[in-house]
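What follows is a short report on a single structure.
Omission of a single protein chain aside, the complex is shown with its protein chains in their original locations.
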Amino acid sequence: MSGNGRERGGEGVSLEFLAGLAGGQARDGEGLRVSGLRPFDEAGPFEITAAVNASYLSRLDETRAGALIVPVGADTRGRPALVSPNPYLAFAKITAHFHPPPRPYSGISHAAVIGKEFACGADPGIAPAVVIGNKVTVGDRCLLYPGVVVGDGVVLGDDVRIYPNVSVLERSKIGNRVIIHAGAVIGSDGFGQAPDGTGYFKIPHTGTVQIDDDVEIGANNTIDRGTFGRTWIQRGVKTDNLVHVAHNVTVGEDTLLVAQTGISGSATIGRHAVMAGQSGCVGHITIGDNAVVIAQAGVGQSVPPGEVVSGTPAMPHRQWLKVQSIVARLPELRKKLLDLERRLKRLEGKGDGHGS
Amino acid sequence: MSGNGRERGGEGVSLEFLAGLAGGQARDGEGLRVSGLRPFDEAGPFEITAAVNASYLSRLDETRAGALIVPVGADTRGRPALVSPNPYLAFAKITAHFHPPPRPYSGISHAAVIGKEFACGADPGIAPAVVIGNKVTVGDRCLLYPGVVVGDGVVLGDDVRIYPNVSVLERSKIGNRVIIHAGAVIGSDGFGQAPDGTGYFKIPHTGTVQIDDDVEIGANNTIDRGTFGRTWIQRGVKTDNLVHVAHNVTVGEDTLLVAQTGISGSATIGRHAVMAGQSGCVGHITIGDNAVVIAQAGVGQSVPPGEVVSGTPAMPHRQWLKVQSIVARLPELRKKLLDLERRLKRLEGKGDGHGS
Partner (left out) sequence: MSGNGRERGGEGVSLEFLAGLAGGQARDGEGLRVSGLRPFDEAGPFEITAAVNASYLSRLDETRAGALIVPVGADTRGRPALVSPNPYLAFAKITAHFHPPPRPYSGISHAAVIGKEFACGADPGIAPAVVIGNKVTVGDRCLLYPGVVVGDGVVLGDDVRIYPNVSVLERSKIGNRVIIHAGAVIGSDGFGQAPDGTGYFKIPHTGTVQIDDDVEIGANNTIDRGTFGRTWIQRGVKTDNLVHVAHNVTVGEDTLLVAQTGISGSATIGRHAVMAGQSGCVGHITIGDNAVVIAQAGVGQSVPPGEVVSGTPAMPHRQWLKVQSIVARLPELRKKLLDLERRLKRLEGKGDGHGS
């Protein structure tokens, strides 16, 4: 749509429509039909673009865009604008309007393998080379890409999208509007090994994984099932790629797990927290609501709600910043210390001289 | 079984039977039939539960469990108990008894693709969408989930379980009772690139991967083949998820590699060692038997047997603990140093005064 409409706009929508969709106010755009959204330097006269920060706002002359998504208070010099208190969100919503996710499969492919007692909702898109076990329940409008394997007794909600080569193992429960990116593994056994004196005896993992509504799981994640009970990814959690979540972990609502993060067994992560890239935490601790674990931090004990922590072992981020600024100057501090020692020695010599 | 038997127990086993199985002594449980194992707060009168630490032992009144797995010396006030010197191991073994791993496939699916000269043992479970190359040998009772790809000339032992979407590349040798979790890659090329002045020329990897008996490989692991020779995962090794093992590495018997660990090329890890989560080591070094690499440590040189190391660059863990406790107080130490400097200057001034 954006391709053809770029220079015509005939099939587009009004700026008011987009403002209603995205949350904001249309300004100076009467009669304009917007037919797509494109980057600042590429958008044409029937497209909208985002100018959300000072660097774009200072060079509005340079875009041919027919309309601008701008923050409240921005001067657009009479150009059509969608003024939003959260222009980044407005941008995301308008992008989603013009670029609905692709839906390359519809119906159930003859080249998929479906088990017994399959309860399938309306309008499925089940690709070739999908393999679904027995007693699986799938909600409406689910889309399963090729190579997806769904184990026995799995339940998927409505509007679930599962990308290629994902493995969802037996009895996992997946909520509505969940997205699972390619190669992820849901429901692998936890890493539980009981020492038997010489080696290890595998602890069976009889629990499950529960993923609630509106969760997005990144590519090549591994989410282990509970030993007993469940590993629980709550509503609205978003994980980036290559994230590891161990058995019996709970991740609270709207929490972000950035790429290559690892969470050890039975840890509890609060709501609206962030674990940044390559961070990790030990098991059996709690990371509080709204806490932030900075990239590469290694969390060895519980983190209070709202705390920001850095480093290995993790400490409050402010302290870490101070500490690191000194660490970088340690060679200089050491010199100073050795200098002081020399000078003190001299003084002590003199002092002795005085005293003798 | 546990479901129906929970309140009846009729089909259960005796506590003596479980004690024999798990290693321990049955006490006060004459006539009891145990039909399942469940968590402390959920177990019913015909189920056994684990009460392995003080926190559970102090509230034995609160479980309805018909029998308790307890450590030697625990006072169970006359309740049926399985007393074990290693109650965690007993718990694991009894769990395994009541929850044998699922076996959702039997026979060779018509929707699997099997190459030439396939030597298949007794009682296979080869799922739909499995693809097996030529000259593959598979032992008895092997279970291959959907999406498993087995390359030419691969050999699997008996009782091997390979979960969905695992790739086992050509000529890999897998021992008996090996478990490979979903998405793992066995036998990818090592990362060998010969600089040619401007870029790199790929070094062919003609070696193999050998995985010995009783190894468990975690989800989405990557185990590279040898350049020449083999990458060798010895008996009893257990790896967690997202672990990377480079070409020509040897991992010794009963060693644990925790999640997101990375081992560089030609490193040798000893027996019964532990590399904790997100740790890594450079290539061509040796980590000794029984050594422990603490989480996130970066090992740059060989580690003696039995040593525990932390940090990047890794140092003995005791030293690291001391160092880190000081690092956290560096701002305070720096202040003290600057204070000393001021005071010394003053003294030097005075000294000069005296001396002049």
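Order of writing sets the labels: A and B. Residues in every chain begin at 1.
Here is the rule we use: a contact is a pair of C-beta atoms (placed from the backbone, for glycine too) under 8 Å apart; a residue touches a chain by one contact, two chains touch by 3 or more.
Note that the coordinates shown come from a computational prediction; the quantities given were computed from them, not determined experimentally.
Chemist: Going by the contact rule already stated, which one of A:G29, A:G44 or A:P146 would touch the omitted chain in the full complex?
Modeler: Counting the whole complex, the residue in contact with the absent chain is A:P146.
Chemist: Check the options A:A54, A:V72, A:A96 or A:A119 and report the residue that touches the missing chain.
Modeler: From the options A:A54, A:V72, A:A96 or A:A119, the contact with the absent chain belongs to A:A96.
Chemist: For review purposes, identify every residue of subunit B that touches the missing chain, sorted by number.
Modeler: Answer for subunit B: residues 113, 129, 131, 133-134, 147, 149, 151-152, 165-167, 169-170, 183-185, 188-189, 191-204, 206, 220, 222, 224, 228-229, 242, 244, 246, 260, 262, 264, 278, 280, 282, 296, 298, 312-313, 315, 319, 322-323, 326-327, 333, 336-337, 340, 343-344, 347, 350-351, 354 touch the chain left out.
Chemist: Quickly run down the residues of subunit A that touch the omitted chain.
Modeler: 38-39, 86, 88-89, 91-93, 95-96, 99, 101-102, 104, 109, 111, 127-129, 145-147, 163-165, 179, 181-183, 214, 216, 218-220, 236, 238, 240-242, 253-254, 256, 258-260, 272, 277-278, 295-296, 311, 324, 327-328, 330-331, 334, 337, 340-341, 344, 347-348, 351, 354-355
We adopt the following convention: only the chains that are shown with their structure count from here on.
Chemist: State, to the nearest whole Å, the distance from the C-alpha centre of subunit A to the C-alpha centre of subunit B.
Modeler: For subunit A versus subunit B, the centre distance works out to 26 Å.
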